[in-house]
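Every protein chain of the complex appears in place save one, which is left out.
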Amino acid sequence: MKRDRTVAMLGYALVILLLAGPFAPRWAMFLTNIALCYGIAVLGMMLLMRTGLVSFGHGLYFCLGAYAAGTLEMLFGVSDMALMLLAATVLSGVVAAILGLLLRKYREIFFAMLSLAFSMILYGLLVKSSSLGSSDGFNVTARTLFGFNLANAPYERYVIYAITVICAFAAAVAIHKYLASHNGRLAGAIRDNELRVEYMGASVRNTIHVNYIISAVLAGLGGALAGISVGHVDPVMAYWTTSGEFVFIAILAGTGNVLAPFLGAAIFETIRSFAYEYSPNTWQMTLGITMLVVIMFLPGGVWSLFARARKAA
Amino acid sequence: MFSRIAYTRLAATMLAAAATLLSPLAGAQDKPIRIGLVTFLSGPAAGPFGVPARIAAEAIAESLNKGKAPAPHNSRGFAGSPVELVIIDEAGGATKQVAEFRNLVQRQNVDFVIGYISSGDCLAIAPVAEELRMLTVLFDCGTPRVFEEGSFKYVFRTRAHATMDAVAGARYLLEKQPDLKSYAGINQNYAWGQDSWTDWTAVMSALKPDAKVATSQMPRFGAGQYGAEISALMQSGADVIHSSLWGGDLEAFMLQSTPRGLYRRSQLILVAGEPNLHRLVGNVPDGTIVGARGPHGLFAPKSALNDWLREIYHAKADHYPNYSAYSVAQAMLGLKTAYEKARLEKVQKAIPMGAAPGVKEEMEKAYMPPTTEEVIAAFEYLRFDTPSGKVSMQLGKGHQAVQGTAYGTTRQVGKEIVIENVKYYPMEQVQPPEGQSSLDWIKGGMKPGKW
Partner (left out) sequence: MSQLLAVLIDGITYSSWLFIIAVGLTLIYGVMKILNIAHGSLYAIGAYTAASIAGHWLAEGYAPMGSYAMILLSAVLVGLIAGPLIERGLLRFMYGRDEIVLVLVTYAVFLILEDFVKLVWGVDPYFLFQPYGLLGNFDIGGLTYPNYNLVLFGAALLIGGALYWGLTKTRQGKILIAVIHDREMAGALGVNVGRVYLVTFTIGAMLGALGGALTAPMISVQPGIGVEVIVLAFAVVVIGGLGSLTGAALGAIIVGLVRSAAVHYLPEVELFSIYLVMAAVLILRPKGMFSAAEARKI
């Protein structure tokens, strides 16, 4: 078996992104930042897909994470970035643990649809909450990081970017290790044939439940980072189109490697950003055609190009 | 007696003046001022608001660049420099808009940004504009939260906020129907509809405490089907129906409710109905009360600027400009006035004592463009002329416009809808003074503040 170079590559990516940040144009840094936030959420989606499940409602956790981070100051007067991220992951994890009790029995399109219903209910609740700004949402500021001043400091954007890069790196390494572990390998087996997994003595439902919680935590973390980076959260984060984008990116990128979601998110954000600028009237068409081309000619997603290149090397 | 510095300055001035005289199109003035314009080009808000704003902005930019606008906006472009628009679609939600805003500023290198119809986008953009030090003029969004919850240096809003919709609307209604007993509402279930209804009930319970709420219908945004809501409104038997529906939702609601005779029993008031009137001929009952958040569109008083906007807009579209066209006009003309004022002030300050006659005029032409900070200083508490009359930047520490407003009733004449019984409300009657939140001011009885 070939030596696994993924962790090393992740390490290079970490160093390059951290070093390049201050020198890149600021719009590019922001674009990368947002792409990484999406990438973290899609990483969770990828784990689910490896298990054979697709959620059309992962926006639920993306939004929940963002709101958890954002309301912390309102509710408890806490606006430390580390605590905000912690709150987001804990809340997403807890909610996923509860909903997972139900969702773990569902498969295929019904899993997708029930998740969709839950995320749309959250969307409805938030739109009804005028104290949270209803559909307008509210602004989010991380004032400190581990007690050090952050807001309005000249390095604010870079620090947020760096934290996002580090979180993405940590999440990718953790998921990579997890996928190689016993539980992680069960995921693929479940996708292929549940009954056989049961006969082997493993619990399909428990594995699905655990994977669901992990993916929700990642989506919550991505959402909180996105909320802090953008500086604003709103209920659209829970709308089905957000979840649709996650699925879109995951399929675009492929599920072959933990690097793929980040690559997919970067491609997606770049296409969208430039299409917005150069063809403001047809940016959706551009995205749609890209998607069709990838599905037609690269069934394994964009990542399969890299995998092929590596095999050839 | 001249000091050495003054001599140097004078010499530089002379040189600059000479340069201007020698080249008929001075270099510094050739460089266009790039303005990012963010407005809805797709989605439901494109038709009634986004695209009229784009058409108006393009027409205004063209006309200004030719120097064809009437006084006091008759100088070419902004103080002689042509303006160039970089147009971006506002669709896609706040996250995307923040990213696009950064691109606009850092990749497209625009000098100023005018934009945002959605209140959510305005709230999200304001702190980013502050961070990037980009002078941003919010032109159409309505939520009072922008300057009541925050304080910004780089952000201006050249249009009055939404509080006046309910305040002036209720005053108008109660003058028309002083003894009404009950009212109902149909508003979309998102921030704008909810805020409108909250404001409306607050104003009504302050002005007419004994009137009862018959029912409050809250269909979701884009519902399209209003059969059940119309039945519920009919059964409520309310004297008045308040609605902040706009665009396609308003049109669908009117198409479905008018044939069912809802308005035989109930008076209708549409706080955001003006942009759709020309399309609803035959489907709006005569006597419907409509407003336009300011004396815009059909309410705009006759003036040279108003005729100019109507004419240049009509040349590009088959109808006349609606209120979002007037809002974008306010934003562009406000920015132009501030820019030119900043430039003039700077030049005046730079005049060396006792300079030779004639130099001053030449310097005014030749001086470098003002910085963003100088434009901001000129913009604060500015009063300027627009197609809708005078606008003053009075609230939000000089960053939020105040304006009077008007309401009127509709009547169909042939194939057109005209507004009659127009009543204008001065600005102190329809919006809170500095330092008070809109809702507190309403609950406190809407006492006119000192301006």
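Letters A and B mark the chains in the order given here, with residues in each chain numbered from 1 onward.
Rule of thumb we're sticking to: a residue touches a chain if its C-beta (ideal position, glycine included) is under 8 Å from a C-beta of that chain, and two chains touch if they have at least 3 such contacts.
Please read these numbers as outputs of a predicted model, since none were measured by experiment.
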Identified contact with the non-displayed chain, of B:P72, B:P259 or B:G435: B:P259
From A:M74, A:I98 or A:I289, residue that would touch the chain that is not displayed: A:I289
Contact partner of the left-out chain, one of B:N283, B:S392 or B:S437: B:N283
Sole residue of B:Q225, B:Q348 or B:T371 that reaches the chain not shown, by the stated touch rule: B:Q225
For subunit B, residues in touch with the removed chain: 41-44, 46-48, 50-51, 189, 215-220, 222-225, 227-229, 231-232, 234-235, 247-248, 251-252, 255-256, 259-261, 279, 283
Subunit A residues touching the omitted chain (full complex): 49, 54, 102, 105-106, 108-110, 112-114, 116-118, 120-121, 123-125, 127-128, 193-196, 240-241, 244, 247-248, 251, 281-285, 287-289, 291-292, 295-296, 299
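Basically, only the chains that are shown with their structure count from here on.
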Contacting residues of subunit A [partner subunit B, same complex]: 25-27, 30-31, 34, 127-128, 130, 133-139, 141, 152, 156-157, 226, 230-232, 234, 236-237, 269, 272-273, 276-277, 280-281, 283-284
For the subunit B and subunit A complex, residues of the former touching the latter: 41-42, 87-89, 92-96, 98-100, 102-103, 105-108, 118-120, 123-124, 126-128, 131, 143, 145, 150, 189-192, 194-195, 198, 221
